[in-house]
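Apart from one protein chain that is not included, each protein chain of the complex appears where it belongs.
Let's turn to chain A:
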Amino acid sequence: MSQIALELKDVKKTISKKEIIKGLSFNVKQGEVYGFIGPNGAGKTTTIRMIVGLMKLSDGDIKVLGKSIQSDYSEAAKNIGAIVENPELYPFMSGWKNLIHFANMYEGISKDRIREVVKLVGLEKVINDKVKKYSLGMRQRLGIAQAILHKPSVLILDEPTNGLDPAGIREIRQYIKDLAVKENVAVIISSHLLSEIELICDRIGIIKHGELISERSVNDQDDSKSEETKQKVLLDVEQVDHAEGILKELEIPVNREGGQLFVELTRQEVPGIVKQLVNKDIAIYTVATTKVTLEDEFLELTGGNVIE
């Protein structure tokens, strides 16, 4: 559908003889929001630092709109905007001066453009205050402002909603989606909040031990899974023991958790089972398919442990 904005080709990074990134390849298209997740020490931050040019590649190449960050750094960097980890800005300067400072590092960013961005992130009232007086949320917004000043084609956000209140999170989420859809920006997000990633991203890549172990679309998930594959279905019934007996008779594996029953069914099987239970005079309060959350899948893929 659209052009590839960011391309990683067999990227490797060796730090003091230890291979941290072992041949990482993926593409992000224009207008796509890509979630980049992985457990602690998987190489997420290292990868992001290589994309933005803070670290050099040991092998492979990274291209931004076809321009290599190794051979054509300044052309590539022109099209990248980023917040790497926390948005650390100059605390002793006002938000406005901070933006002027970063705008000076590009060509042709007008004061009007800066004002426009300030308005976009909703910092008009405090833009002349010193950054040290800002709350974490305000700093996060200023961080986003400096990342989009120059209208980059690739936006890299490390923990973009960290420190924001729920209203702020929703706003930023909406804003990122808008950027992707309207401005055709490729957005790469890494976040602790897997539910957040799920809400915001079109595609997700999971990295472990410096390798991409899974990559998939977020939206495809429901359609493909619902028809053929078994889903976990929750049954909330009055006569739990009785219902469990009936299900066992039907040779359906059943799990009892507290006062609720969980069974693995395909979509087509659900009405039949419900009918059977109703016929046996079981009072049913709830039948619901429980979505396999990204978190479950993530833990399954990465083998648990702490999530970065």
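Points worth noting:
Definition applied: contacts are C-beta pairs under 8 Å (C-beta built on N, C-alpha and C of every residue); 3 or more make two chains touch, one makes a residue touch a chain; residues count from 1.
One rule holds in what follows: contacts and distances are computed from a predicted model.
The chain that is not shown carries the UniProt protein name "ABC transporter permease", picked from "Dihydroxyacetone kinase-like protein", "Anti-sigma factor antagonist", "ABC transporter permease" or "Sodium/solute symporter".
The chain omitted from view is touched by exactly one of A:24, A:84 or A:237, namely A:84. Per the touch definition above, the residue from A:11, A:52 or A:197 contacting the chain not shown is A:52. In the complete assembly, the contact with the undisplayed chain comes from A:75, out of A:59, A:75, A:171 or A:295.
Mapped onto chain A, contacts with the missing chain fall at residues 15, 45, 49, 52-56, 73-78, 80, 82, 84-93, 97, 100-102, 104-107, 146.
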